[in-house]
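Starting off with a structure, shown below.
Note that this complex is displayed minus one protein chain, with the remaining chains in position.
Going by the order they are written in, the chains are A and B; count residues from 1 in each one.
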Amino acid sequence: MKGSTVNLDLRSVSVDTETEVILKDISFKFEPGKIYVLIGRTTSGKTSLMRTIAGLIEPTDGEIHLGEERLDEVPIWDRGIAMVYQQFINYPHRTVLNNVEFPLLRAGVSKADAKAQALAMLEKVGLSEFKDRKPSQLSGGQQQRVAIARALVRNTRVILLDEPLMNLDYKLREQLREEFRTLFKGTADSVTIYATTEPSEALFLGDELLVMHEGRVIQHGKPDFVFENPSSIDVAQIVNDPPMTILDAEIKDGKVNIGNLITFPTPAHLKSEKDGKYKIGTRASEVILGGSESNSEEGTVSLSEVSGSETLLYVKLNVGEVVLQLEGIHDYQIGQAVTISLAPNRIFLFNMDGTLCAAPGN
Amino acid sequence: MTSKFYKRLFLLPGLLLLIAIIIFPLLFTIRVSMANWNVSHSGLDWAGGANWARMFHDVNFWSSLFRLFYFSFITTTLQYILGFTAAMYAWKGFASRRFFRVLWLVPLMTTPSVMAIVWRSIFREDIGAANGLLSKIGIDPIAWSTQIFPATVTITIAEVWQWTPFMFLILLAGLLSLPKEQFLSAEIDGATPWRTFWSITFPLMAPISIGAIIIRLIEASKIFDSIFNLTSAGPGNSTETPAYYLYTRGLREFQISYGATMGLMYLILAILTLTILGQIFARVSKPRGI
Partner (left out) sequence: MKKILKYSFIFIWSTFVLVPLSWALVTSFKPPAAVNNGATFIPWLQFQPTLDGWKDITGISGYANLFPPLINSATVTFFSTLISLTFGCMAAYGLSRFSYGWKNYKNPDIIFFFISQRIMPPAVLAVPFFILLKTLHLLDTKLGLVLVLTSGLMPIVVWLLVDFFNQLPKEIDEMAMLEGCNPFEAFVRTILPLARPGLTVAGMFAIIFGWNDLFFALVLTFTNVQTLPVAVVALNGTVTPFWTLSASAIFSILPLVGLAFVVERFLSKGGFAGAVR
């Protein structure tokens, strides 16, 4: 069965319960050797999609093919799919080594081979010295490494990773993210699907990005392309953290006018757009603090929070609330007056129905 | 689908075995309650609702039901309070608690019918330990089995002794599995033990408590061994409960049909009571903000 052309092919997969739609008409062809990142908010259907592929949820409609095989008709235990959960799930009553051996033994690998392969995999994830411990005697990061070792050791055709870094602290996340790239690049025969809510992980790990929203895939493509050219406001919000600020605007007489308070001459990349009402978007990292020209407005800080090595500032303006990301750690009081200005050449322009009209490009 | 097969594989053997064992007795009981099977006539003839009509006019049956409210509710309440107190002390706090945990579990392991014999020997008016001890401190012997109040007390004591460890065990197991974080934060906030108990421990224990109380109520309602051995429902029928009354009419006087009728009525009432109680408990124990 193994070969480089075993594609995972979803054909109009839908899942719904009596009361709500979980997945709606998803069609996509996944190729082996690539890392596909599913990005979306918490309830966007990422986990449901993975569970459907794994067989833990039965699709109400559609077909799933893996190479020649009709995967959705195969019971979970014969699908040969590995999955890593957001929680650190290992068998608590088995040692680390036995945990990693288990899937191999189940797959019919001989005892000696299973042990050798498991040890090699533990070496890869840097856990050799902990092989005789129980998972509960390890730190969260180490437990998740065991889970990943268990998923990778079998060399399955499909590997699903459901927000594996979610429950780890910031530093560990960056470290593991780094390791993932090398770990998963070595799996040329496998389709790797990785779900996350973090744009930075998606940009760092993904060969291909699928943006999910309300049970649908609303855009897919190379991560940096999607990042630069979000097809809609929803995508723009999802692939930016903090989410993109969206404001109502009007283009008229060669000027962009935001609520009659902020105005600036239409920048070059928007010159070809017709006059009319639009929505504009701006990334938090591209909003400028200060300025005194017509493209600025004074507002008050409604919230200030430190995230890693950056400070996020939520500023209430008359035109709406703007999120602003500053390098370094700064101290702002709630209610403090600040002036905000926009960078005209970094503006995203959306039609009133939310679809992308023009992006600033690189 | 194969997963459907496994889903059934888990539940059905147990469920079917139970149904297989219980279905005949249940159907038989329903049928026989409409017959006239007694000591002089055995067989499934047709008596219609005669037994049911008789039951509705049987003062003894209804008064035994009211008595049951006393026995099951009072003893269960006592067992719950004492069991919870003991569990709280055995949970943490004093050095040799492991010894006391064992000691306080022992009554649960003893056979109720055998212990009832021991209790009877304790409450014998002439040569029993109870009156023997009382006379040592100058109290006149009490007529334990011939007066209503002492007779009730002896049964209550025996029941509390026997089954408080049941509550103790389940509540202690529950306490030992509680998450520690909330207690730590309460300690940091400087809450008194009393407040910690009422605002954290007690609410967290609500689901376990309800389960334990329901099971105890079911078991307590069948109270038989202690009454049979201690008072034989006496004096008169002042300590007679439905389980005992059913036994007297059904098995001792061999009024099989009438016993079955009362048994069914009892089953219906018990299921009703438990359903209502379950609803009340579910409402009371809705998670509240802590």
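In this text, a contact is a pair of C-beta atoms (placed from the backbone, for glycine too) under 8 Å apart; a residue touches a chain by one contact, two chains touch by 3 or more.
Please read all numbers here as calculations on a predicted model, not as lab measurements.
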| item | value |
| --- | --- |
| Chain not shown: contacting residue from A:Gly40, A:Pro59, A:Pro103 or A:Pro242 | A:Pro103 |
| Touching the absent chain when the full complex is considered, from B:Ala50, B:Leu65, B:Met115 or B:Val153 | B:Met115 |
| Contact with the hidden chain (one of B:Val39, B:Ala53 or B:Ala129) | B:Ala129 |
| Residue among B:Phe56, B:Phe73, B:Phe100 or B:Phe149 touching the omitted chain | B:Phe100 |
| Residues belonging to chain A that touch the chain removed from view | 54-56, 75-83, 85, 87, 89, 91-93, 102-103, 106-107, 150, 154 |
| Sites on chain B contacted by the missing partner chain, in the whole complex | 2-3, 6-7, 9-11, 13-15, 17-18, 21-22, 24-26, 28-29, 32, 82, 85-86, 89, 93-94, 98, 100-115, 117-119, 121-122, 126-129, 131-133, 161, 169, 172-174, 176-178, 211, 214-215, 218-219, 221-222, 224-225, 229, 242-243, 246-247, 250-251, 256, 259-260, 262-264, 266-267, 270-271, 274 |
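Definition applied: only the chains that are shown with their structure count from here on.
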| item | value |
| --- | --- |
| Centroid distance [mean C-alpha coordinates] between chain B and chain A, Å | 56 |
